[in-house]
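Quick one: this structure, given as structure tokens, is what I'll be asking you about.
As you look at this complex, bear in mind that one protein chain is not there, while each of the others sits in place.
When the chains are written out, they are named A and B in that same order, and each has its own residue count from 1.
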Amino acid sequence: MKLPSALRITLYIWMGIGLAILYIPLLLIVLNSFNSSRTFGFPPTGFTIEWWQRAVSSSGALSALGTSVLAGVCAMLIALALGTMAAFAVQRYTFFGRTTISFLVVLPITLPGIVTGIALNATFVQVLGPFGVALGLATVIIGHATFCIVIVYNNVQARLRRMGTSLEEASSDLGANGWQSFWRVTFPGVRGALVAGAVLAFALSFDEIVVTTFTAGPAIQTLPLWIFSNLFRPNQAPVVNVVAAVLAVAAVVPVWLAQRFSGDSTTSRV
Amino acid sequence: MAADQGLAPTRSSSYLSTRPKARLALLLSVPLLWLVVMYLGSIVVMLVSAFWTVDSFTGAVVQTFTLDNIVRLFTDPLYGTVALRTILVAVGVTLIDVVIAVPMALFISKVASPRARVALLVAVTTPLWASYLVKAYAWRILLAPNGPLAFVTGGNTPGYGLPATVITLAYLWLPYMIIPVYAGFDRVSDSLVEASFDLGAGAWRTVRSITLPLVFPAIAAGSIFTFSLTLGDYIAVGIVGGKTQLLANLIYGQLVTANNQPFAAALSLIPLAAIILYLFAMRRTGALENV
Partner (left out) sequence: MRRMFRTAGAGAAVVLAAALALSGCSSNSTPGATQAEPPKRTMASSVGSGEGQLNLIAWAGYTEDGSNDKTVDWVHPFEAQTGCTVHTTYGATSDDMVQLMRTGQYDGVSASGDATLRLIYAGDVAPVNTKLVPNYKTISSFLKNGNWNSVNGQMYGIPHGWGANLLMYTPSVVTPAPTSWSAVFDDASKYEGKVTAYDSPIYIADAALYLKSSDPSLGITDPYSLTTKQLDAAVALLKKQNASVGEYWSDYTKAVQAFESGTSVVGTTWQVIANLINSDATVKVETVVPKEGVTGWSDTWMISSKSKHPNCMYKWMNYIASPSVNAQVTEWYGEAPAQTLACAEMSDPNFCADYHATDEAYAAKIHYWTTPTKQCVDGKGDNCTSYTDWVNAWQRIRG
């Protein structure tokens, strides 16, 4: 688009500064993963690859990664199902209290994590506890899914709004039944939004620590909890750094895929 | 929208497809059951428990109605002070993020080429994946008295304390502001902006009179994230906050350390009220549809 050159230049500079702000701490993390100081001393006291070797053989980190992936995938699937259903209901039907649904769906992510965490904790322990419910991985998944619904919901809802209903109407005019219209017409239309929503929902769950702290059973260690507890072990902080560096680099793949698959990028919403 | 209900006419033999109401009920029931029972139910349990108390001898929650916790919130100046400090930090973080994110989002949406756009969107979302804790620690090192920032500026760093907390939280939540604001800019038609320039408006005028009003709901949506994420944080402040404590530290201390669940619940009414007021204020801007 044509923009006045002064504005363009300002924006270029600003973008550069913004990216620098975003990436300098990440660079520091990578740099520190080779720092021989065990507590990220600055300036680095020496170069070492010891932390990388130790991280590779850290089965604790690996199993925490597994737990996090499992929790993230389960939370994402629940969020996909519930978020899509709610989005369809709100975009394709009129009913009393439609606007309240939006509010309700948004609420879990907008309430501070500590409020959500305490609320869920109180329910799990005090209300459901006597019925044999104990904090574990399932409670973490429930907590994560609750605040991930909104992400899928928003992505799908926005896509449905843009798509309109004419294609679906055409499909049913041509004789397709409800399911056929859905699978052949509607679903391909929202697929990109689903992928974008799914990746963001997974990311949100993957790095969540506050709600997790309050909903995880003592035997459950997600990656953020592992990182937290290892900052309290002597000599483990640099290994944590390596894990974070790897995550940041590896994350480019799913994020890029999400952008690719979502087709038009406007749907990738938080 | 009423016409949509005719989406699946009576041709199908399926029960559901012949009854839009039944389908709607099915579509809504599960998400609503989850959100209302699981989530709102939990919030209600918490609200109610704020009016309970803890037996000082047994440590068990006593389920008799009392206003003690609420009275304590208002009478002990500690809670008001910390609440005010927390809200100011949240406002500060939000403002910083708006200032940094809006031009970045404008660039990604209106200046970058389509290829660069995807790359930039990846670039601004990737930092979300590096562990939150490690990023907070990275800021701790950056801001240290002998750290990189001091090295570059000749010893001028804010040190650890409130400013460091605001900076670190603003960094951590920045992508949550860029993404919705970018989506907001993307919805603003290029021709609208170009028309403004063609009619002789300057860059500032165009941004102020055309673009900003149109993306305001998106900025408001982003601010909901930065505001609420800040209200709920107790970890970053522990890492870079020096001796500062925020509301969530108090809540955490009461719940985990003191095992006083009712008072922790009463304390969390403060961020709950703050964010609900904020949501209602933002609702009028259309922010909720932009989250």
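As a working rule, a residue touches a chain if its C-beta (ideal position, glycine included) is under 8 Å from a C-beta of that chain, and two chains touch if they have at least 3 such contacts.
On a predicted model such as this, the values are computed, not experimentally measured, just so you know.
Screening B:Tyr39, B:Trp52, B:Phe107 or B:Tyr137 for touch with the missing chain picks out B:Tyr137.
The chain omitted from view is touched by exactly one of A:Leu19, A:Leu128, A:Met163 or A:Leu231, namely A:Leu231. Touch with the hidden chain on the side of subunit A covers residues 37-42, 45, 54, 57-61, 63, 218-219, 221, 228-237, 239. Take subunit B: the residues that touch the chain left off the picture are 54-59, 78, 81-82, 137, 140-141, 144-147, 159-160, 238-239, 241-243, 245, 249-250, 253-254, 256-260.
The working rule: only the chains that are shown with their structure count from here on.
In terms of their C-alpha centroids, the spacing between subunit A and subunit B amounts to 14 Å.
Contact residues on subunit B toward subunit A in their complex (touch as defined above): 1-5, 7-9, 11-14, 16-17, 20, 23-24, 27-28, 30-32, 34-36, 38-43, 45-46, 49, 61, 100-101, 103-104, 106-108, 110-111, 117-118, 120-135, 137-139, 141-142, 144, 146-148, 151, 171, 174-176, 179-180, 183, 186-187, 190, 193-194, 197, 202-203, 207, 222, 224-225, 228-229, 231-235, 248, 251-252, 255, 261, 264-265, 268, 271-272, 275, 279, 283, 288-291.
Looking at the complex, you find that subunit A touches subunit B at residues 1-4, 6-8, 10-12, 14-15, 18-19, 21-26, 28-29, 32, 40, 42-43, 81-83, 85-86, 88-89, 92-95, 101-116, 118-123, 126-127, 142, 145-146, 149-150, 154, 165, 168-169, 172, 175, 177-179, 181, 200, 203, 206-207, 209-210, 214, 223-224, 227-228, 231, 237, 240-241, 243-245, 247-248, 250-252, 254-256, 259-260, 265-266, 268-270.
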